[in-house]
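All protein chains but one are shown in place.
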Amino acid sequence: MNEQNEGAPHIIGPRVYVVILFALLAGTALTVAASFVDLGAWHLTPTLTISWNPVVALAIATSKAVLVVLYFMHVRYSSKLTWLAIVAGIFMFLTLILMTLSDYVSRAWGNW
Amino acid sequence: MSANTIISLPDQGTAGVPKKNYLTQENGLLSWLLTRDHKRIAILYLLTTGFFFVIGGMAAAIIRLELLTPTGDLVASDTYNKLFSIHGIIMVFFFLVPIAPAVLGNFLIPMMIGAKDVALPRINLLSWYLFTIGGCVELYMMIVGGVDTGWTFTTPLSTHYVNTNVIAAAMGIFIAGFSSILTGLNFIVTIHKMRAPGMTWFRLPLFIWSYYGTSIIFVLATPVIAITMVLIMLERVTGIGVFDPAKGGDPLLFQHLFWFYSHPAVYVMILPGMGIISEVISNFSRKRVFGYTAVAFSSVAIAVFSFFVWAHHMFIMGISTYSALVFSLFSMLVAIPSAIKVFNWSATLYKGSITFDTPMLYAFGFIGLFTIGGCTGVMLATLGVDIHVTETYFIVAHFHYVMVGGMVSAFMAGLHFWWPKMTGRMYPESLGRLAAVILFIGFNLTFFPQFILGYLGMPRRYHFYPPEFQVLNVFSTAGASILAIGYLLPVLYLIWSLKYGAIAGNNPWQATGLEWQTQSPPLTENFTVMPVMDHEAYDYEWLERQTLASQNLENQSQANQSQVRPKETEVPRAG
Amino acid sequence: MNHISPVIYQFLVKRLTDFRLFPPEASKIAPQMDALFFFILLVSLVGLTAVVLLVASFSILYNRQRHPVAVQVEGSTLLEATWTIIPLGLFLMMFVWGALIYFRVYTPPPNAMNIYVVGKQWMWKVEHSGGQHEINALHVPTGRAVQLTLISEDVFHSFSIPAFRVKREVIPGRYTTVWFEATTPGTYHLFCSQYCGTNHSQMTGDVLVMTPEDYRKWLAGSTSGASLAQNGERLFASLSCAACHNARPDARGPSLANVYGSRLTLANGQFITVDEAYLRQAILNPSQHVTQGYAPIMPTYQGQISEEGVIALVEFIKHLDSDYRIQQTLNTTDLPPGSEEKAAPAGQAPATQGRVKK
Partner (left out) sequence: MPDSPAMTHGTQELANSADPGNAANSAHPEHPPYLLHHFESAGQQADAAGFAMWLFLLTEVMFFSGLFTAYLIYRNWYYRAFVAGSHQLSVVWGTTNTAVLILSSFTMAMAVWCSKTGRRRELTLCLTLTFLLGLGFLGIKGIEYHEKFEKHHVPGRHYSLQSFLYPDSDAAARAAGDRPLPLDDARHTEVYFSLYFLMTGMHAAHMVIGLCILGFMILRARAGAYTAGHATFVENFGLYWHFIDIVWIYLFALLYLISRH
C-alpha cells in the first residue's frame, strides 16, 4: 500500500529544465503581449458577456503552472497519491470559488 | 512473523503496572516539554484542552446563572456578551476542535495502525506548542478585557464597531489553526505511510477512517479560516475594505469564508466521536460493526460533503435564494451518512453479547443525543423552517446536542474505554456508570428546554429576555448544574484512579485493536515486535482463537519447562 | 404565599400564567411553516423511536447473561440500501416542501404594502409610506400583505417576528425584503436576532397587529405631516436632482417617470428590472448602473444622504408617474406644509400616485 517510488527514482535532467525555463519565459512574454491586444468578447446572452482577454491570460498562466508542476515539481513521475493530493487541492479551490460565486451570480440585486 | 507474536493475555494475576512504559521512560518536566512521543503529546493535549474546558465551562456557568432572571441582574450586558464570546471561542477552537483529534487521535492512531509513532513527531510536538501559544494569546485577550463579537466575528461588527480585543482573539485562532492543520497533515501522512504490514485500508479500525475524514477537513478547511482571520486583523489595523460595506466590500463574503471553515469544523467536532462510538459499540457487543464498509465510507462522505453545505448558515442573510436551494440540498445529503451510521450502530447490537460498561453507556447516550441533534439539524437545513428557528435558542440547543451531547459523550466514552491503556489502571466502574447517567440526564434537562425556547422565538445571545421565557430558562439552568456534576465526577474519580485504580492489564476489554495487543501503558515505541495484521478489524473469533492458543501453549510450556518455546509464541511482556 | 419568598411567589404566579410551549400563529405563513415543522418533527420522532427501540430491545435480548456468545453478522446491502433510500426520500420531501415555503416568505406579492425598516445599533426605525415613523414598534393591519424593505445603517441585524414565523437579516448597504400577512390582532414580540453589539438584547419591540379599521385610525392619528414620497420630493428638489432628471429632450439624465418596475437597458448592455434595491444603488453607486444612452456623470450621494433620505427618494421615484411632477420640482423647492392629504391609506400603490400629484 505504501506507494514507494524510490525503487527507480526518475531524475529529470538539466536539459528538460532548460526547455521548461524557456517555455515559461516565452509564456510570460506571450501573456504580456496578449494583454495589450483587445481580443474581443463573446456575447453569450444579453446579460452574460465573456471577454477573451482574462480567459487567455488565465489559460497561459495555467499552462505555465502545469509545466512547473509536471517538470520542476516532478509530478509527472510521482506516485498516484501525489496526483490525488493535487486533484483534491484543485477541487477544493474550485469548490470554494464556484460555490461562493453561485451565490453572487444569482443574487438578483444588480451588481452582476 | 505470525500475528500471535503480538498477542498477550490480560495478565490480571501479575501485580502492578509495568515498570517500564511511556510515562516512566524519562522523567522531568523537560522530558515532557521536548517529547516527540505521540502518547505523551496526547497527554499534554489532554491537560491543556482540559484547562480550556474549565475556562469555557465557567463562562457557561455564569451565562446560565445570569439567564435565571429575565433582566440582567448578575452581570452587565457588556460582560454578558464577553462571556458568551469567550465561551464560544474557547469551547469551539480550543476544546471541541482539538479534544478528540489531538488527544485520542494522537494517542491511538499510531498504535491502531501498528506504527511506532506518527509520521512527523516533531511537527506533532510543534502543533501542541502552536495550540498552547494560541491558547495563551486567548488568555491574554481575556485578561486585557475580552472580546464581545461572539465566536462568529460577524463583520462589520467585529471590524469597525466594537473596540474590544478582536485582534488578539483572531490571532489566537489563527495560531491555533496551524496546530489543527499540522495535526491533520500528520494524521493523513501517518495513515497513508505508516501502516503495519497486512494493515490494508479495509482492515483499519473505523476509528481510523473517521479520523482520516477529520484530517481531510483540517487540512483543507482550516487555511481558509486562517486567511479570514488575517483579513479581520488587517481590516481592523489598516482599514482595508474587503468586508466593509462603506468601502464597497461585501460583509457576506466574510460569512462565506468563515463558514467555509466553520461548517466543516462542526464535522471535525463530531466525526472523531463517531469513530470512538464504532469502537466502543463493537467491543461491548462483541461483534464486528454492522456494515463496516458503509460506515467507513460514510465517514469519508461526511468529510467531503461537509464542504458543500456552508451557506446553510446564511439562508436568511440575503444570499441568493437559488444558491440557498443548492446548499439546502447538499445539507440534506450530508445527513444521510450520519443516518447510515446511527442505523449501523444499532444493528451492530443485533445478536451481540452486550455488556453495559461505562463506555457503552456513554455510547448509548451519544446515539440518543446525536440522533436528536441530527434530526433538529435537518429542520435547520430545511429552507422554510430555518427562517423561523435560526438565530434562536433552537440552534443553540441543536449544536449543543451535536457537539456537547454528541462529542463530549463520545469523548467520555473514548476516555473511559482507553483510560486503562493510557494509565494502566481501571476507573471505578460503578461511579463511571453513575456519571454517564448524570451526564445524560443533566444534558437533556439543560438543552431540551432550549428547543422549546427557540421555537417560541427567543433569540440567542440575549442578555435580557421577555419574562414569559423564564420558566424554561430556569429549567435549563437547573439542568446545567446537574450537567456540571456529570463533568466534575469523572474528573475526580479518574484522578483518583491514577493511584488507586485496579490494575488494568494489557487488554481489559478483550478488544481486538492492535493498541490492545501491547502492554498498558505502552512502551515509548508502542510495540516490542513489529506487528503484522493478519485478520479483519473487529475479528473477535480471531481474538478467541489467539487466546485459546496462547493458553494452551502456556499450559504446555508450564508442563514441560525444560523445552524451549517455539519462537512464534513469545509473548511480549512488560520489560 | 407572598410571605414565603417573593422570588418563588413571583416565579410561580406571574411566570406560570404566561408560560407557554408554543408560539402564537399570527400570520398566514405561520400555519404552513408549522405544518412542515410538525412533519419533520414526526419523521424525527419516528426515527428516534426506531433507534431507541432497536437499541433497547437488542440491549435486553442480547445482553451478556441472556446471550453469552455473539453471532457475527457481516452486514446487509439490502438493509444499507433501505436506510439510505428511505431517509433520502424523506429528506428530499422536506427539502422541496421547505424550499416552497422559503420562496413564499421571500417573494412578496406584487400588491403588498411597503413598510421600510432601518436598523441601527440598537433600535428599529420603521417608516410607513404615509410618513408615520415608529421606533421599536410596527403597526400592521390584518388581512393585507405587508412587505418590509429592510436596511441597516451599521452592522448586521436581524428582523424577527416569531409569531409570524418570519425573519430576515438586515444588512448594511443593501435592501433585503420579507413579507407577511397578519391574521390575528394582538401584540407580538419583535426581536433583533443577529448579535449586533452591547445592547443586542434590548433591540426589541412590539408588533401591533390591528384590524384594518383600527389601523386606519392609527395611521390618521400618527402621521408626521408629510408622506415619505413628499419628503422624497423635497429631497429631490434640494439635491437638484431635477437639474438632470428633468425629462426634457436634452436632459443629461434619464427621465424617472414610471421607471419603477420597468426593465432598463444599462450602458454595458445588461438588462435590469428597476426595484427599490436598484434605485438605492443608482443613487449611491451611480456609475455602476448607468442607463444606456447616458454618460456616467452622476455624482455619488454616498455619505450625503441618510438611509432614511434614500428611502424617501426611492419612495418618491417609485410613485412618480409623469414628467410633469418632476418639472414642478424645478419651480417649487419647498412644499407648503399641510397641503398634502393626511391619512392617505399608506401602501396602496396605485392610490399614492394621486397623493404625489396633488
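The first chain written gets the first letter, and so on, giving A, B and C; residue counts start at 1 in each chain.
In this text, a residue touches a chain if its C-beta (ideal position, glycine included) is under 8 Å from a C-beta of that chain, and two chains touch if they have at least 3 such contacts.
Nothing here was measured: the structure is a model prediction, and the numbers come from that model.
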Can you list the shown chains that the omitted chain is in contact with?
A, B, C
Among B:N21, B:T228 or B:Q546, which one is in touch with the chain left out?
B:T228
Which one, B:A60, B:L157, B:I175 or B:A480, makes contact with the chain that was left out?
B:I175
Check the options B:I99, B:A169, B:V242 or B:L369 and report the residue that touches the missing chain.
B:V242
Touching the unshown chain, chain B contributes residues 115-123, 126, 130, 133, 174-175, 178, 181-182, 185-186, 188-189, 192-194, 219-224, 226-228, 230-231, 233-234, 238-242, 247-250, 253, 256-257, 260, 525, 530
What is the set of chain C residues that contact the non-displayed chain in the whole complex?
284-288, 296-300, 302
Residues from chain A at the interface with the omitted partner, ascending
2-7, 9, 11-14, 17-18, 20-21, 24-25, 28-29, 31-32, 35-38, 53-54, 57-58, 60-61, 64-65, 68-69, 71-74, 79, 81-82, 85-86, 88-90, 92-93, 96-97, 100-101, 104, 111-112
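Throughout what follows, only the chains that are shown with their structure count from here on.
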Taking each chain's centre as the mean position of its Cα atoms, how many Å separate chain B from chain C?
39
In whole angstrom, the CA-centroid distance of chain A from chain B equals 37
Which integer distance in Å separates the CA centroid of chain A from that of chain C?
43
Show the residues in chain B shared as contacts by 2 or more other chains, in ascending order.
252, 321
Taking each residue of chain C in turn, which ones touch at least two of the other chains?
174
Within the complex, chain A is touched by chain B residues 192-193, 195, 200-201, 216, 220, 224, 252-253, 256, 260, 307-308, 310-311, 319-323, 326-327
Under the stated contact criterion, what part of chain A meets chain B in this complex?
1-2, 81, 88, 92, 95-96, 99-100, 102-108
Please name which positions on chain C make contact with chain B in the complex.
11, 14-16, 18-23, 32-33, 36-37, 40-41, 43-44, 47-48, 51-52, 54-55, 58-59, 62-64, 67-76, 79-80, 83-84, 87-88, 91-92, 94-95, 97-106, 121, 154-156, 158, 160, 162-163, 165-169, 171-174, 176, 189, 191-202, 204
